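Comments concern the structure below.
What you see is the complex with one protein chain gone and the rest in place.
When the chains are written out, they are named A, B and C in that same order, and each has its own residue count from 1.
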Amino acid sequence: MSSTYGDKIKISVFGESHGGGIGAVVDGLPAGIKIDMDKVLAQMARRAPGKDKTATPRKESDTPKILSGMLGDTLTGAPLCAVIENTNTRSGDYGNIMSCPRPGHSDYTAYVKYNGANDIRGGGHFSGRITAPIVFAGAVCRQILEAKGIKIAAHINSIGNVSDSRFNPVCIDDRLIKRLNSSSFALIDESIEESMREQVEKARMSLDSIGGTIECAVTGIEAGLGEPMFEGVEGVIAKAVFGVPAVKGIEFGKGFELSKMRGSQSNDPFEYKDGKVVTATNNCGGILGGITDGMPVLFTAAIKPTPSISQKQNTVDLQKKQNAELEIHGRHDPCIVPRAVPVIEAVTAIAVINLM
Amino acid sequence: MSSTYGDKIKISVFGESHGGGIGAVVDGLPAGIKIDMDKVLAQMARRAPGKDKTATPRKESDTPKILSGMLGDTLTGAPLCAVIENTNTRSGDYGNIMSCPRPGHSDYTAYVKYNGANDIRGGGHFSGRITAPIVFAGAVCRQILEAKGIKIAAHINSIGNVSDSRFNPVCIDDRLIKRLNSSSFALIDESIEESMREQVEKARMSLDSIGGTIECAVTGIEAGLGEPMFEGVEGVIAKAVFGVPAVKGIEFGKGFELSKMRGSQSNDPFEYKDGKVVTATNNCGGILGGITDGMPVLFTAAIKPTPSISQKQNTVDLQKKQNAELEIHGRHDPCIVPRAVPVIEAVTAIAVINLM
Amino acid sequence: MSSTYGDKIKISVFGESHGGGIGAVVDGLPAGIKIDMDKVLAQMARRAPGKDKTATPRKESDTPKILSGMLGDTLTGAPLCAVIENTNTRSGDYGNIMSCPRPGHSDYTAYVKYNGANDIRGGGHFSGRITAPIVFAGAVCRQILEAKGIKIAAHINSIGNVSDSRFNPVCIDDRLIKRLNSSSFALIDESIEESMREQVEKARMSLDSIGGTIECAVTGIEAGLGEPMFEGVEGVIAKAVFGVPAVKGIEFGKGFELSKMRGSQSNDPFEYKDGKVVTATNNCGGILGGITDGMPVLFTAAIKPTPSISQKQNTVDLQKKQNAELEIHGRHDPCIVPRAVPVIEAVTAIAVINLM
Partner (left out) sequence: MSSTYGDKIKISVFGESHGGGIGAVVDGLPAGIKIDMDKVLAQMARRAPGKDKTATPRKESDTPKILSGMLGDTLTGAPLCAVIENTNTRSGDYGNIMSCPRPGHSDYTAYVKYNGANDIRGGGHFSGRITAPIVFAGAVCRQILEAKGIKIAAHINSIGNVSDSRFNPVCIDDRLIKRLNSSSFALIDESIEESMREQVEKARMSLDSIGGTIECAVTGIEAGLGEPMFEGVEGVIAKAVFGVPAVKGIEFGKGFELSKMRGSQSNDPFEYKDGKVVTATNNCGGILGGITDGMPVLFTAAIKPTPSISQKQNTVDLQKKQNAELEIHGRHDPCIVPRAVPVIEAVTAIAVINLM
């Protein structure tokens, strides 16, 4: 009762890092839609590791095999199932975490929850690798959304103290969206790429890791989607976004900044523009009363630093029931934020399609 | 498909500000539990308006009438239904918003969603008044939780630029929880109350409103609750908290601050204390991999300024299809944050009981 | 997690026979639809007791009070809540069942499930009276369905060994539907009413009760509704129909008779009629592969005899932990079938609206 999401389009994600394979079942997709599999693979490539020094050198062959739900390039209406085989897994790297949980990881909480029966190799079902089928599912969903004029784009909003420019909250250019959607280090202001990479490199050289934030926008979404209270757009998107490992915060529109503002500053005035009701500003992130107002939906997510670092850390030895020290020798991302961008886009697509 | 929450204990909230009554049905509560109705009413009193100048002078008689689910003071196991009658409603205050939606409010989005058929008087189903039955439901749930040693407390973390002290993340005193739970202006550091009230008063005098943040803690919660991915504790709590009107952001533990940290700083080291595994710090807010680690669960929510302000504002006239100006003359809270504290506690109780 | 149904239009039913009131919350109804409340009350009157000797002489004032979700006669889109106050309850009638569960009733199973904390007066939440809000909710849903050309009618298919004629499976007359919908003893062949009533009267005179079957038809339903496997039309309707107390069986189309047939007999041949694909027969009850084929949806439900009979019966004394004898002196229906007809129609409406 866990790795599923949605009540219109249901996603059921399965897999463990070092098991036979990982994948997803997507139930409820409309029949007859053509899916461009190259575009799906392009999204998955953005998430894949091994592209550069910000990411783990581990290579994955993440080509999904479609078991059902497509005939040729067309959705059949039956549940779509894609499987990615697990290869290139070096289990030996994780030999000692059974007894010594890695700080900041799910090792300890999974150990308690599953009474020690969970597959700990590579983080098991908690591995970041499990986001690959999420990107697959999201890439299919976003093609359906794009046919309705809805686009989703995210960028690295910050890494450490280096920040990108933010989306123009009332008007986001289609060319920008296209550029971000095909980038593996997605930035609005590309001139800061170097200093951002420097942040990551510094962390990596210190055997450390670093966090960041991701800003995401949904454009072309009509007014009137979402429900009051518990099925409001904020809640529906938040539930999807917190499904991404390492996300520890989310804010819509101006978010936490609103808490320091006056109503006269934060209220977005309505006005007619080209015969259509718009807001002059978009501090609310396109959502009022849990319902879309027709402006871009905007949110920012906080990503904690990758917990796997090579420095010696204090932990406990659960077998010996005593304090212990731990050094992790696996291959890990010093900064997960660039690879998390397409994952955030994917869960947003899955959330938005469930609002329709 | 909207005003319901939960799959173990289901809450279904109904009512409109100026309709016949508001209330909630709570389905799935355990039979045989005694409920202290005085404690329930005490929680509802904390949320009720009219206590002082930070709140609207509107008085509500919010005594809930139990229609089913209790025999004497004991839960019967049947769905618990409580109804609060609507009284003291001056509909005339809202005469002009049918055509001119209030900026920052759900007026426009509800108008679009419901094709103009929604009850706009007092905000209808979007009224903050609908949080009264949520506090009722939460007050019942928290008594069940308390019997298991789980306590929930929240405080006004900030109003505008004035901030309270924060919870000690690794150890929260039961006396503090008790004091906060019975306060209608809940602060850890009570010495700042005056300067906080001053912020509100200044906003009120400027015919304006002001936002803030609320920090909430859950103590006594065991390790191992929650599920990986989409049913993780963060997502489950976030969905409940975003059900509260005016919430625009949520962060767990250090939240957005984590995005600026290194892994060596953010990782919470494990250690043995009195034979039990604890963490020396609690930057993760008691949640790793979506699952509780046994430390206090901590989160902070951002509350936007009350959108109802008495200043003249720009909006549109939906009937005349032209730009317009709007002055709101109703009775409104210049700052909703103090009254939102027990609501946040309530939805947290509802979320946590669904994790059990 | 029990008295709720639906994922598009959610019904949450509350109440206990002798509590403060009973009612239902219906969440997800479309805004702007006008509801004819006289028609709703007419449906509730069909279910109400005290009309004649087949039913209990107990009178109920079952006028529902609308608390929210309607403004004038129009749905607002907010959850619709209706409450029916409980009056005319003679608790003394039920004095002895706490210790001695009535055979065939939920007394014993509820006692075990709720550890004796449930409200046993009048059957508590298990009372047939709780079907009144279901009829209310169904009467609203069927008006929405009727606007789409979908009609629902049921009749007393049999009481004991006396059987009514059956629906013409391929063509059901609108006048027949109208007549059945306004009848409190709904029969296709009205000439058998007397002999049916005789069956009931004989049972009543023997201090006994008698069961029967109800056949229900849904006309005007388009082809293509429902989903394969677990959300097939049969399963969706069955779940709703088994929510009605005393239902112990359901069959679609020819149902159990199909088990004795050959495929060459049971297969419904397709043919074109007025340019539309129809089936020449309708043994499948309008459902193939869980999906409607455009023909009338037909099913029959089996209703067990009312378990409350005035004869002395063997039971146990749960307090004394020994065998016991029980005589029930309350007011009870010797045959619940006529009053169950509008309830079956109501849950069918609720099920069908969730298929749309």
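The rule is simple: a residue touches a chain if its C-beta (ideal position, glycine included) is under 8 Å from a C-beta of that chain, and two chains touch if they have at least 3 such contacts.
What you see is a predicted model, and the numbers here were worked out from it, not measured in a lab.
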Which residue, A:15, A:49 or A:103, contacts the hidden chain when the whole complex is considered? A:15
Pick out which of C:35, C:48, C:110 or C:216 touches the chain that's been left out of the picture. C:110
Among listed residues C:122, C:243, C:296 or C:342, the absent chain is touched only by C:243
Which residue, C:145, C:210, C:297 or C:346, contacts the hidden chain when the whole complex is considered? C:210
Touch criterion as defined above, residue of A:44, A:83 or A:210 at the omitted chain: A:83
Need a quick check: the contact residues on subunit A for the chain that isn't drawn. 1-4, 7-10, 12-16, 19-23, 25, 27-28, 31-32, 65-69, 71, 74-81, 83, 110, 113-119, 124-125
Please give every residue of subunit C in contact with the chain that is not shown. 1-5, 7, 13, 101, 103-106, 108-110, 112-113, 125-126, 130, 158, 160-161, 203, 206, 208-213, 223-232, 234-236, 238-243, 245, 247-256, 258-272, 275, 277, 279-280, 284-285, 287-294, 302-309, 311, 313-316, 318, 321-323
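Methods note: only the chains that are shown with their structure count from here on.
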So the centre of each chain is just the mean of its C-alpha atoms; given that, what is the distance between subunit A and subunit C in Å? 46
The distance between the C-alpha centres of subunit B and subunit C, rounded to whole Å, is 39
Subunit A and subunit B, separation of their C-alpha mean positions in angstrom: 27
Considering subunit B alone, which of its residues make contact with at least two other chains? 1-4, 7, 13, 110, 113, 125
